[in-house]
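Every protein chain but one is kept in place in this view of the complex.
Then we have chain A:
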Amino acid sequence: MSTRERVLWIVAGIAIVVYALFPVGWIVSLSLKSSDDIANTQFLPTSVSWDNYSQILVGDAAGLFLPALRNSFGICIIATFLACVLSMFAAYAIARLDFRGKKLILSTALAVAIFPVISIVTPLFNLWRQIGLYDTWPGLIIPYLSLTLPLSIWTMSAFFREIPWEMEQAAQVDGATTWQAFRKVIVPLATPGVFTTAILAFFIAWNDFAYGISLTSTGASRPVPAALGLFSGASQFESPNGPIAAAAVIVTIPVVVLVLLFQRRIVAGLTNGAVKG
């Protein structure tokens, strides 16, 4: 590679990093502006202030934000866990067993994945009100499965297919019991796939807005994205931009940390499920 080419690819690489981080940098900068600085129409704050953070964490807006944060964490973790358990069994069967209906399950997952969320929200809104699931945790966990299950089944079965299942038999030949062979050989090989799937499923649930905003009405179950969308400020005389930016930064931190820690696996999961199958 010539020096000129090398420089060109480096410049292009820097452009990508700027492209990816610019809006994030802007929302962080906005969250650090004090309320009289917010209208300075500059990218950076004139002086760094933590007012917005204290307002949403301990101040007037904490009553709105903290319950939403708790709901988001609780609901997303339970939905991710359920999706992983269900799809783990399904993916095991798809990768390992020969049974009719494999294609049917995979295409159903695909069909569910392309479903417009709003089309499901409309009937659920009414149904949940009738059976008392409206504005409850299960009322969000169940529809979240429609977001997390299809992806989990596809990515996990892609991972599971790559496990050399014969190794289990080899272990049995060497004297291990079926259970031992499974636990000692298959489980360690399957764990990375399950783990990656869990991260991706968590992302998707954490990102949801349509269900969150339509199927909740109070702090009892409203997740952060929906709370942010409806947040109008602690006082009607103050622009809520600063506190919203601070809240936005806080909800972004967990996913960014996950991305930085597990980027290699996440890429593998995304592309395995979608392109390689």
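What we mean here is this: a contact is a pair of C-beta atoms (placed from the backbone, for glycine too) under 8 Å apart; a residue touches a chain by one contact, two chains touch by 3 or more; residues count from 1.
In this section, contacts and distances are computed from a predicted model.
Missing from the rendering is one chain, named in UniProt as "Carbohydrate ABC transporter membrane protein 1 (CUT1 family)" (options: "Cobalt transport protein CbiN", "Carbohydrate ABC transporter membrane protein 1 (CUT1 family)", "2-oxoglutarate ferredoxin oxidoreductase subunit alpha" or "Nitrogen fixation NifU-like protein"). Note that of A:L32, A:I56 or A:L145, the residue touching the chain absent from this view is A:L145. Contact with the chain that does not appear here is found for just one residue of A:V117, A:M167 or A:L189, A:V117. In the complete assembly, the contact with the undisplayed chain comes from A:S87, out of A:Q55, A:S87, A:T196 or A:S221. Residues of chain A in contact with the chain left out of this view: 6, 9-10, 12-13, 15-17, 19-21, 23-24, 26-27, 30, 38-39, 41-43, 86-87, 89-90, 92-94, 97-112, 114-127, 129, 142-143, 145-146, 149-150, 153-154, 203, 206-207, 209-210, 213-214, 225, 228-229, 239, 241, 244-245, 248, 251-252, 255-256, 258-260, 263-264, 266-267, 270-271, 274-277.
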